[in-house]
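Structure incoming, see below.
Certain chains of the assembly are absent from this excerpt, and the rest are unmoved.
Per-chain numbering from 1; labels A, B and C assigned in written order.
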Amino acid sequence: MHFFSDNATPVCPEAMAAIAAADRADHGYDGDGWSARLNGAFSDLFGTEAVALWIATGTAANSIALACLCPPYGGVICHEEAHIVVDECGAPGFYTHGASLMALPGAGAKLSPDAVTERLKAIRPDVHQVPAKAISITQATEYGLAYRPDEVAALGDLAREHGLGFHMDGARFANAVAHLGCHPGDVTWRAGVDILSFGCVKNGGMIGEALVFFGDRAEARAAEAARWRKRAGHLFSKGRYLAAQLLAMVEGDLWLRNARAANAAAQALAEGAAGRLLHTVEANELFLCLSEAERARLRAQGFDFYDWGADAARIVTNWSQDAASVRPLADALRALQG
Amino acid sequence: MHFFSDNATPVCPEAMAAIAAADRADHGYDGDGWSARLNGAFSDLFGTEAVALWIATGTAANSIALACLCPPYGGVICHEEAHIVVDECGAPGFYTHGASLMALPGAGAKLSPDAVTERLKAIRPDVHQVPAKAISITQATEYGLAYRPDEVAALGDLAREHGLGFHMDGARFANAVAHLGCHPGDVTWRAGVDILSFGCVKNGGMIGEALVFFGDRAEARAAEAARWRKRAGHLFSKGRYLAAQLLAMVEGDLWLRNARAANAAAQALAEGAAGRLLHTVEANELFLCLSEAERARLRAQGFDFYDWGADAARIVTNWSQDAASVRPLADALRALQG
Amino acid sequence: MHFFSDNATPVCPEAMAAIAAADRADHGYDGDGWSARLNGAFSDLFGTEAVALWIATGTAANSIALACLCPPYGGVICHEEAHIVVDECGAPGFYTHGASLMALPGAGAKLSPDAVTERLKAIRPDVHQVPAKAISITQATEYGLAYRPDEVAALGDLAREHGLGFHMDGARFANAVAHLGCHPGDVTWRAGVDILSFGCVKNGGMIGEALVFFGDRAEARAAEAARWRKRAGHLFSKGRYLAAQLLAMVEGDLWLRNARAANAAAQALAEGAAGRLLHTVEANELFLCLSEAERARLRAQGFDFYDWGADAARIVTNWSQDAASVRPLADALRALQG
């Protein structure tokens, strides 16, 4: 039973069915009927006029969003353990043509308004220094924590006050919203987010995330993003297969159902791992203190997961699991205690 | 009955089946079992040691290939109507960080050795001028013509002589090889091609082309291309769905069968359009003199296609057609003559 | 006596004196008293509110101007023999992050409104094609011809009509204005030019050109250009030495006096070369039909210049010459006729 990543799982049946249903001739690129429904579907979901583009991967979505918000000579304030810093091989530098990532520390991979304020104060307003132009946060964070609406809003206020764009990497946005139980608008546009990378692949999709633009400049930024999408080779000929997956996710509540299942699995494991948690479990990731011997014992029982440094492990649950299906691991973790 | 583009067609059943068969958990990115088979499958296909990467689109494949062959201060010699010049929104400039496209004229969108030689002679070897660093050709060309093995080799010789990389955009490579009846190696590595963008989507795939590297530097260039693929947001989490399609295409002769069907359909239409052809029909595209009134008559009968300027039309056949299935259009074209 | 290039000449005494006068401590970069006077001096010269930045070279000035006018996915319409196309090693591609140069033919290296209009018509307004975003012309052209005010204005009208930025490479702007006898505003802002690269080095300076911004967006564009100047390593610590040269040129009429001297020398040579001129001589360059034997004879007499292909030569006069001082070459040219 693997807990490597929600990346590694199969496609959920509803998404696969949507792909099959899209398998007929239509106009190429994003000229098809499915792509045409995206704006409406995401506007309904978020309760505001939004513009949505399908985009192949989270890395591309994040980078194109940042290219829309930050000029080449600008900087993006973010957490030092953010995916854009650590796991994208410098993609934001490629798409922004060399903008700087201004990486800050913070518990649980969360960016705090204080840290942002302090960083902003340290920048001289002359041409020698890189000016901050955007803030980017990850929801849920790289340690599986969800920013509450007020936490997002505090950063959104800072962004507005300093004229910065505000981007949210929502690779696991569904898991965060499922945990928070809030309206998806509460942690995005109502809190000042300009562009959201809305994750789909980790949550049961095959290929394709959505880039969602909010606010007055949504149209203009999406038009620019559409240029980047083409120019980066991301405008698929048969985009309808991506659009169909996204619609399957958000025209009903599939995105939340899948995320709830993964979250419930994570909670079940968290109970089994009492006392070992490095971070509170809010979404579908667990970071556990586990010695080398303990990890070996779990693996011997058929549980796969990644090491997290020398004395810990990362365990990720996914849409295809739930509290019941992960009981064997929960029990195995409990058994380690004895 | 639409003849807009081979882009717009559904996915062929074999590729769809391959996708379904890949729908189980495996390692993420290109760590899965399907991706691991690509090098072998393409080496077998081409009869030489080759390295193959799946890549989302033809635009991305072309651009990453050029980034591997041409430094930012260099130039790529190509045809002025090449896809990389006309239809990629400057993607090669993005991926190469500003290299120049040295666009040359030539009948049928073919690059001739003479034109290349003349262009090379005009470049002073000082730091003020952009040095040519690569040649890129399209097989079949944008007008549906296939370079014969000796034509490719003549350009390959020039490339070797002047120390240039040699790239082939093979969005319709299968159609060209199906027409030529040669071994795929004869128009690629045996003729000096370093990197091939091997098309799959226009030939029945859903998403994904292959970037195939030949020769001594194949490993090194592919390693660099893998960096670009990640950095450009093209390393899909669930790459196995792309790899599976490519394997379905090339582990048997599906790639040729599909192309032969499309080519046969094109030949059937060419016979119906005698006297109207702007270019010899070799692959699956027809460029026909058709007045506005004639185009309207055809459309009134349910045939869809693109205008090509004021007095012509472009008609593209695809894998799902054959000589029989396109007879209605062939007959309608013939009827226009009367 | 050398006629290689106006690049190769010494610095004129007034510029050298200005450098000496600037040789005392002041604030670094462009915080000094000389740099502070540039906006005023160029506003006076052009008869309108202008913003002026010193910039090291013509290549840098041109590239930064284009970066202010054209996004990475856009195109710059220009002449195929323009300096930005032929002699800058792709610098515009570097500064614009990959924008395309849309190079057009035209007699005397002049861009015609008809050619521009035709090019614009050929661009589809979809994301697949590079949209034109700017026009760039050279005044005087690479063949030493001056655009008249109405010729510039016709292009300026096109630019405004299509929402394009309008840049002028004025490496030999002074020579053009000296020939035209017009007000410098007549061939720049009054004719729609947004940004001018104002040449100084070819006209007697040591190091440093001016980038001059006109119109409503002058301030905003100059602020962005100041970022590029720093980011490209062009913000010199001791900028006052550049500013002082520019002020020496334009606070009086030195820029015109120097240009007139060079132009007069060119006219004297043109008279000596009757019947050999490939282009009308308007500024300070001559392109002459000269056989290999004739060129050898001239060189044997001590005249140095560049070949221009197999049967011609390029001769460039400069600020340190005049009609009298170049008589020996004029006579030698005349003697060839006999």
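As a working rule, contacts are C-beta pairs under 8 Å (C-beta built on N, C-alpha and C of every residue); 3 or more make two chains touch, one makes a residue touch a chain.
Since we're looking at a predicted model, the values are computed, not measured.
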Assuming the complex is a homo-oligomer with 3 chains given explicitly, what is its full copy count? 4
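The definition used in the following text is that only the chains that are shown with their structure count from here on.
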Using the touch rule from the top, point out the two chains with the most contacting C-beta pairs. A-B
Copies subunit B, subunit C: same or different interface, half of numbers shared as the threshold? same
Between subunit A and subunit B, the Cα-mean centres are separated in Å by 34
For subunit A versus subunit C, what separation do you get between their C-alpha means, in angstrom? 50
Separation of the C-alpha centres, subunit B versus subunit C, in whole Å, is 42
Could you say which residues in subunit C touch two or more other chains, in rising order? 72-73, 97, 127-128
Using the touch definition from the top, list the residues of subunit A that touch subunit B in their complex. 2, 4-5, 7-11, 16, 19-20, 23-29, 55-64, 88-91, 94-95, 201-202, 206-207, 227, 230-238, 241-242
Spell out the residues on subunit C that touch subunit B in their complex, using ranges where they run on. 72-73, 75, 86-90, 93-94, 96-101, 127-130
Which residues of subunit A touch subunit C once you look at their complex with the stated criterion? 71-73, 97, 127-128, 226-231, 235
